[in-house]
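Shown here: the complex without one of its protein chains, the others still in place.
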Amino acid sequence: MSALAQSAPPSHRDPAPTYRRPLWPRVQRRITPYLYLAPTVLLLVVLMLLPIAMVIGYSFQDNVITNPNPVFVGLDNYVKVVTDPVFFTAVKNTAYFTGVSVAAHMVLGLTFAMMLNSPLLKNRTKALFRVVYVLPWLFTVAIIAVLWRMLLNPNGVVNYLLHTLGLIHQNVEWLASPATALHAVTFINIWAGYPFFMVSLLAGLQGIPKDLYEAATVDGANAVQKFRNVTLPQLRPIIISMALLDVIWTTQQFALIWMTTGGGPINVTEMLSTYTYKLAFSSYKFSLASTSAVIVLLLSMVLAFLYVRHQRSRD
Amino acid sequence: MSNGARTVRGLLVASGAVALALTTACSGSSNPASTSASGEKVTLEFAQWWEPELPAGALQGVIDDFQKANPNITVKLLSGPYASTKEQVVAGAASGTMSDVVGLDGAWVSDFTKQNAITDLSALMKDNGYDDSQLVSQVAIDGKTRMIPVVNFVYPLFTNDDLLSQAGVSAPPSTRSQFMDDAKKVTALGNNTAGWVLPLSLDAPNGVQNDVMSWVWASGGSMLKDGKPDLTNKAVTSGTQFVKDLWDAGVVAQGSFTMKEQDKVEEFTNGRVGMMIDSLAHINLIKKENPNLKFSISAIPAEDGYTGARGIPYASWGIGIAENSKHKAEAWKLVSYLMSKDVNSKLSTLANAFPGNKESTPDFSNSDPLFSKAFDIYKAGTPANEFVGLPVSEQLMRDYGEQLQLALNGDESVSDALKNAQAKWVAEF
Partner (left out) sequence: MNLSARRRRQTAAQKALLLVGLTVGGLFAGLPVLWMASNSFKKNTEIFALPPKLITSGFSFDAYTSILTDPTKVRFFINSYVVALSVTALTLVVAILAAYAFSRYEFPFKNALNVLVISVQAVPPITLLIPYFGLVVALKMYNTYQGLILTYMVFTLPYAIIMMTGYFNTLPRELDEAVKVDGAGAFQALWRVLVPIAVPGIVSVGIYTFMIAWNEYLFALTLTKTEDMRTVPIGIQLLMGQHSYEWSEMMAMSILGCIPVMLLFLFFQRYFIGGMTAGAVKI
């Protein structure tokens, strides 16, 4: 916001009639990038920054929404949230859930994208597989949750198949057992999320100039070397951008967890998102919920900052 | 240079378009539903989750009759998914867009009252000279009625006749020790059958109310004392201990910790569990999905030797009026219409529930004989649901549910679980 406020004025001070003066091209060059960004900034500032500012405001008041006259309480809410042992459980679970999900998304996405891009197969075969591989992406979260609840039910298909294959001898309560629930939820999230990586990487693979591979072949590189020295470096910017975004999104994954386990059994799948939701809509502590949200925001901003700095150092 | 100017102009057009979209949105679609200012005609919004639950067109039919009787009132039915109703009411109340009349669950009343989202119905009843003695129940906070249960769904014990007779049990159990024995016998049949099914999912924690606390209420116990939490008393302890004993005996179907009401009924319908505590609303569903399943309903077993009246848990479709409604008088007309003797009979028949008006009788002539049996059980006992009207009652169920899961999992003793739950409840009050 401040960026706009401080750099836009030249255009106001130099109204259109003056544009024949030699000053104009320089000014024009200065303001052009802001004009390109104007629609974006306008949307984000009006529709996102305002509500975010309100949430930040909530986090410093004693209780909002349910209380008509909230009082400023400084950092009290932050102290309360940070000292809540459940908050730490939530952070720990979120870290596991996010870490494993993002890593798996990346590995699966890249593997599948490479396989689907192989020149060894006919285009039609690849087209068929591409559609199959993108399937998990096509469904709304509610259905994914319901589907996997059915599949992972103790009397469900997964247990039946494992039983038939002789891999288990007793039904496993995948989602209902404290020992397996977190892994099961993470697995569902991996299944639901890898196509996003795959599609983006598939597109990225098209952008790699063929002569790079040809040059590597001339140098006698084998497939692994080509992958390490050509493919990976070329895809790196895309991979890093997507990893950053995926981390931010996975941290916020709410519906999937809520509709499969509700943060349970006990609290083994309690995440920052379910913790925040319960504060807001189950306990009606909107200020504490906002506080927890602001903490997530701060953590993500650190990530965003590191990302931007990394982008800069690359240039 | 001219190219540069064109670039600038193009970009100005683009951002102008965005700004325009934002402003046209501001000015354009301002045709709100209520047009009261223009004349006598009033449009009421009625937000609920009942329409999708009832036979297609049924609720609209009732509303059409109401509109015929009150030509100056138009009612718009707004249906939302049950699981999200609560957030929608909270958000609507916070931004002043709440519907005039809203469907409510007893568990939410205290919270909405605190948020000042739903209005005082006692005052409306007084203003309109309404005789509230005809109502079966009202949910009041601090002496002021905020919600009126329109229809009630009771939760008796369902038993699978075939499984029980295979296990050598001739009649549904009426005491806890009989229940334990029968459950063990059914489980012993093997082939993946379980004696009992217990949904303890934490996202929809009403299993705590329907399937756990019901044991306490059935024996005349209470989880409250003078309106304050009292989880460590003898009745709650013995009820919880009984659930733990059932768990340890291995008679509870697998998957409890994330099971929901909707899953429970599928397990029963598929003949994999012998007994469950469940809503009467499911009778038709079970019959429709598995016509071959023979089952009975009976009162929830009580402690051995208990002879007093049995509490039967129930859930209601409640109704309330928004505090910020501009048409409270018309809204009340709709509410009293839905509560009137004949309409309420019709609604309860449609929903397979029991009426909220004392004089109404559901029409059992076309429905399953089990319903009239259930109506007898209902009349012989007392409806019991102590969660109704409690502050943050959903969170209370969740707190208790989490501690119960710990106890069942063997991480803490029943008495510790109750002590911890009690401490959490006291903090919430």
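Should a chain be cited, it is by its letter among A and B, assigned in written order, with residues numbered from 1 in that chain.
Here is the rule we use: contacts are C-beta pairs under 8 Å (C-beta built on N, C-alpha and C of every residue); 3 or more make two chains touch, one makes a residue touch a chain.
No experiment lies behind these values; they were computed from the predicted model shown.
Interface note for the absent chain: among A:23, A:48 or A:95, the touching residue is A:48.
From the options A:61, A:200, A:231 or A:283, the residue with contact to the unseen chain in the full assembly is A:200.
Within the complete assembly, residues 1-3, 6-7, 30, 32-34, 36-37, 39-41, 43-44, 47-52, 54-55, 58, 65, 108, 111-112, 115-121, 123, 126-127, 129-143, 146-148, 150-151, 153, 155-157, 160, 191, 195-196, 199-200, 202-211, 234, 237-238, 241-242, 244-245, 248-249, 252, 254-255, 272-273, 276-277, 280-281, 286, 289-290, 292-294, 296-297, 299-301, 304-305, 307-309, 311-312 of chain A touch the chain that is not shown.
Listed here are the chain B residues that touch the chain not shown: 3-4, 6-7, 10-11, 14, 18, 21-22, 24-30, 45, 47, 49, 52-53, 76, 78-84, 87-88, 90-91, 94-97, 99, 153, 192, 261-262, 265-267, 269-270, 272, 279, 281-282, 285, 289-290.
Note that in this section only the chains that are shown with their structure count from here on.
Touching chain B in their complex are the following residues of chain A: 19, 25, 28-29, 31-32, 35-36, 38-39, 42-43, 46, 65-66, 68, 149, 153-155, 171, 173, 175-178, 181, 258-267, 278, 281-284. Chain contact summary for the complex, chain B toward chain A: residues 1, 4-5, 7-8, 11-12, 14-15, 17-19, 22, 86-87, 90, 94, 111, 114-116, 192, 200-205, 253-259, 263, 267, 272, 392, 394-395, 398, 401-402, 405-406, 409, 411, 428.
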